[in-house]
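Below: one structure, written as structure tokens.
In this view, the complex is presented without one of its protein chains, the others remaining in place.
Showing subunit A:
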Amino acid sequence: MYTLIWRALPGPLWLSIVLAVALVCAAWFCLVAWLFPMADRWLYSDSSGTVG
């Protein structure tokens, strides 16, 4: 895994680090954006709200 990913990253080391951090930040941003609606769905049962 390490070799494949690392060799695929372009440019110097600092750029690779920046790309890696940017990727993980974007991924976690998407995860949180997905989690909030999911949490909203879990919050409302059929007695306290409608579902969908």
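We take it that contacts are C-beta pairs under 8 Å (C-beta built on N, C-alpha and C of every residue); 3 or more make two chains touch, one makes a residue touch a chain; residues count from 1.
Keep in mind that, in the parts below, contacts and distances are computed from a predicted model.
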| item | value |
| --- | --- |
| Choices "Ferrous iron transport protein B", "MFS transporter", "Class E sortase" or "Heme exporter protein C" - which one is the UniProt name of the chain not shown | "Class E sortase" |
| Missing-chain contacts mapped onto subunit A | 1-2, 5-6, 9, 11-13, 16-17, 20-21, 23-24, 26-28, 30-31, 34, 36-38, 40-42, 44, 46-52 |
